[in-house]
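One protein chain omitted, others in place.
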Amino acid sequence: MNAIKAYGDTLNDGRVQLSFTLPVADSPKAREAARLYVRKLGFSDGEVVYAAPLEEEFTFFVAYGKTDGFIDYDEVRGVEKIDFMSFDEINEYIGDNIGRKIVVVGACTGFDAHTVGIDAIMNMKGYNHHFGLERYPMIEAYNLGAQVPNETLLSFSKEISADAVLVSQIVTQKNVHIDNLTELVELFEAEHVRNSTVLCVGGPRIDNRLALELGFDCGFGRGTYAEHVATFIVRKMVERGIA
Amino acid sequence: MNAIKAYGDTLNDGRVQLSFTLPVADSPKAREAARLYVRKLGFSDGEVVYAAPLEEEFTFFVAYGKTDGFIDYDEVRGVEKIDFMSFDEINEYIGDNIGRKIVVVGACTGFDAHTVGIDAIMNMKGYNHHFGLERYPMIEAYNLGAQVPNETLLSFSKEISADAVLVSQIVTQKNVHIDNLTELVELFEAEHVRNSTVLCVGGPRIDNRLALELGFDCGFGRGTYAEHVATFIVRKMVERGIA
Amino acid sequence: MKDMLGLEIKKGNKARCLAEAIVGPVREYISRHTTVSVERASLRLCGVDGMDQEGTPVPNIMANQLKAKTEHGAVRYLLGACLKKGMSVDEMSRAVADGFDISSVEIPDMALLEEEARKYVERMKTLVLENRKLRAEKILKYKSNENSPLLYVIVATGNIYEDARQAEAAVFQGADIVAVIRTTAQSLLDYVPFGATTEGFGGTYATGENFRIMRKTLDIAGEKAGKYIRLVNYASGLCMPEIAALGATERLDMMLNDSMYGVLFRDINMYRTFVDQHFSRLISSYADIIINTGEDNYLTTADAFEKGYTVLASQFINERFAFDAGMPSRLQGLGHAFEMDPDIPDGFLYEIAQAQLVRELFPECPLKYMPPTKHMSGNIFKGYVMNTMFNLVAKLTGQEIVLLGMLTEAIHTPFMQDRYLAIENARYILSNTASLSDEIIFRDGGIVQKRASEVMDRTLDFLGSVAERGLFESIEAGMFADIKRSASGGKGLEGVFEKSPDYWNPFEIMLKEELCIGGTK
Partner (left out) sequence: MKDMLGLEIKKGNKARCLAEAIVGPVREYISRHTTVSVERASLRLCGVDGMDQEGTPVPNIMANQLKAKTEHGAVRYLLGACLKKGMSVDEMSRAVADGFDISSVEIPDMALLEEEARKYVERMKTLVLENRKLRAEKILKYKSNENSPLLYVIVATGNIYEDARQAEAAVFQGADIVAVIRTTAQSLLDYVPFGATTEGFGGTYATGENFRIMRKTLDIAGEKAGKYIRLVNYASGLCMPEIAALGATERLDMMLNDSMYGVLFRDINMYRTFVDQHFSRLISSYADIIINTGEDNYLTTADAFEKGYTVLASQFINERFAFDAGMPSRLQGLGHAFEMDPDIPDGFLYEIAQAQLVRELFPECPLKYMPPTKHMSGNIFKGYVMNTMFNLVAKLTGQEIVLLGMLTEAIHTPFMQDRYLAIENARYILSNTASLSDEIIFRDGGIVQKRASEVMDRTLDFLGSVAERGLFESIEAGMFADIKRSASGGKGLEGVFEKSPDYWNPFEIMLKEELCIGGTK
């Protein structure tokens, strides 16, 4: 058991900063309501330190809460630390364990036009001085760019016999990405290529947990570099015997 | 029943911004822990949008939570809206209902040296263009200043037969104000002057609820002006028949 | 305009000559072509509206009926049908929604058509002139309550009613301008949806009804606040001219509108875009609507330090296209952005250099300055500070229209409180540094001046190469934003028509007359 709590200036003081808006006019009553709301959220103590009207019927609050809640850090699961391979190691690993160039397709799907993320992973020049997949001698990489319909991605993947398919999703408002990603997995399954393809998804609001839930093999969030996803792909291919 | 919830951009979306520090090293595991912690705090959904190491064993997080919790606004109590009298009305009210000048003593007590707040209430020039009590023709006001021991305040009050005693408390760390205020009330009670004196306390971390809890007649927070406390004092005096 | 950079005026003139050399050949192409969207816009200006049972907007049904006949001008068929059937445009709209085909009617005499057209053209003129008048009066009346620069915020909930509520709050908080961001990918729809909408992703559909709802909200909120609140939408994408038409009639005040944005960033065909942007600008010019060009977009993919000159180059091209549509400088809200990596030492000076450069080169334009977006992260606090520095540069360099950065830029479209914080931040800076720009002088030959002159020189080089190659060819070669677009590729080319010799569009004629533009008639 390794119970952890928020830390303000003393171990386990449980201090958390909050800000929120309530749909009521600013007044002493509203401030008291905000204080009760903070308690309702589960804080044992809450101090409303600022209130400002955003409109006649909305008020903004800044509050500091104190909570007794804790979590057991030893019980936090699902985030094993992977030791990533380097550019050279990956190419060597492919040569040694797969024995041929692997084929990877990437796309930003649906109506999403945010290509910077997938480009960061795919393009020659890469991102933050980490080369993209196109630069890997043992990877044949195709970047389909933005707003790619799931059907197009599927048919292209089949055409070139992709080993791995990388999907980027940036726009997440009203969970539009969930619908879109779910559809993609269903399509791949319907065409019986799901198991012969390593399916990955990435984006700033994506994490591994969500990806697994949606039926992907792995999910990648902010701060991902090409070697991260490449490490995952090649290991997964070997594990699945896709080679 | 008037259930209210936090508002992000859609009524009842329950979105709240949080920031906090956990005593663990920054890592994917720490981020997952932060997400779980947000859930533990009672949010049905929580997204950790930023993490930064504060030190080898501390990590700072910014998160947005979504909560189903609500409070019933109709049930928020203890904050009746008082209609405050103006400078002229107060003086007239004293003349009409008490028939003599009333005597008010103010002080910043204990080791607290923050006089700006009590000065704002007491001094001639007042605060934000609201005159202080010294300027009221029907009020005899004494400002004892900073770091006044409770005993001194009591004996001075008795000496001049104060009708009202105003205490300011700014420093609240480790609840030092609670001890100090409790002691004051006990002293006044021990000397049997509690009932013949209107006892008020003020300060940025003070509110009416806390004041009542500690045995004061009223508490005043940020943004108080002299007329607020004066209105309260004169009405209370009449109510108690101190006149 | 204070000359802070010691820029030789002649460099600006040189850039303008190059822009003319670049735009000239395109102008020639534009004058010979029309598009489905230009025609649908013209139908709308006649009063066509509504949709059929499948939800297809009537202007689209009509355009679909015409197909190749579009080359003669759609208004000819609409008014022809009206005359033949003895119906008003309103009635005809309904008839078409119910299945009537305007292409099936024999066209009456040109004189009759012109007679009939006069009615609708006059109606449109009256409407637009009233809008102009009302706007001008209100702005004059409330001038002193406006912020300087004007504070521009966005709403983007996807639900027009929720947007309206957010907008009201924004006005209460001190905003001067409210833009309703469009839903993801509306730019690729070749129609304008009909009616009020409550679903959208990262934005709200642009529709006539949504425009009306928001216009009314802002008028009421503005009166309360003692201000005229400007409403903004997008005359951009495949329906650029139609939205311009809706904007003119529904009294929008600003429109995102760029001569090349659709080509580069939405893969819309370049011929289509050039023709569309021209007609949309004719309308906006006449309606006294400020356009906001999209140069900020270059910097969302390219590095602001490296590619500062592409912004400037695009501004000269946008200016030239705007002048071609009779648009005075005071309606040209040329865009630029504060997108320098915050880790660059002296980044603040480079931002000043670029902003001041644009300011001095386009002294009469109501420049629209965009906040940091690319380098915003989930660290809302850091982001809030970056927005502060942005506000400071905006004030210091005398920008007119400042789109406020949101501290949650990297996370979600703005919460109500995010907008409040943004406005509070900006107002503090505007007041706290009110006279700063009058107070300081940049050192001769200093970092700011040097940077400005470097960017200027690179712009001239770049415009020179484009002029040499031709604009179409330059885009094909990927000279803009590193994006290659083939002349025959992209969306919407099928909607471009060479005008037949008897092409007739009474709105185009009227607009060109009113705006004193020569050219083919």
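For reference, chains read A, B and C in written order, and residue numbers begin at 1 within each chain.
The rule is short, and it goes like this: a contact is a pair of C-beta atoms (placed from the backbone, for glycine too) under 8 Å apart; a residue touches a chain by one contact, two chains touch by 3 or more.
Quantities reported herein were computed from a predicted structural model and do not represent experimental measurements.
**Q** Determine and list the chain A residues touching the chain excluded from the picture.
**A** Residue positions of chain A that touch the missing chain: 7-11, 15, 17, 19, 47-50, 52, 62, 64.
**Q** Given the full complex, what residues of chain B touch the hidden partner chain?
**A** 19-21, 52-56, 58, 60, 111-113, 115-116, 147, 171, 173-174, 176, 204, 222
**Q** Quickly run down the residues of chain C that touch the omitted chain.
**A** Given the touch definition above, chain C has residues 342-349, 379, 381-382, 384-386, 388-389, 392, 407, 421, 424-425, 428-429, 431-436, 438-443, 446-448 touching the missing chain.
Convention: only the chains that are shown with their structure count from here on.
**Q** For this structure, which two chains share the highest number of contact pairs?
**A** Summing C-beta contacts for every pairing gives the maximum at A-B.
**Q** If you average the CA atoms of chain B and of chain C, how far apart do the two points sit, in angstrom?
**A** Averaging C-alpha atoms per chain gives centres 51 Å apart.
**Q** How many angstrom lie between the CA centroids of chain A and chain B, rounded to a whole number?
**A** 44
**Q** How many angstrom between the C-alpha centroids of chain C and chain A?
**A** 34
**Q** Hunt down the residues of chain A that sit against at least two other chains at once, touch-wise.
**A** Those would be 19-21, 58.
**Q** By residue number and range, which residues of chain C touch two or more other chains?
**A** 378, 410, 412-413, 415-417 - these are the residues of chain C that touch more than one other chain.
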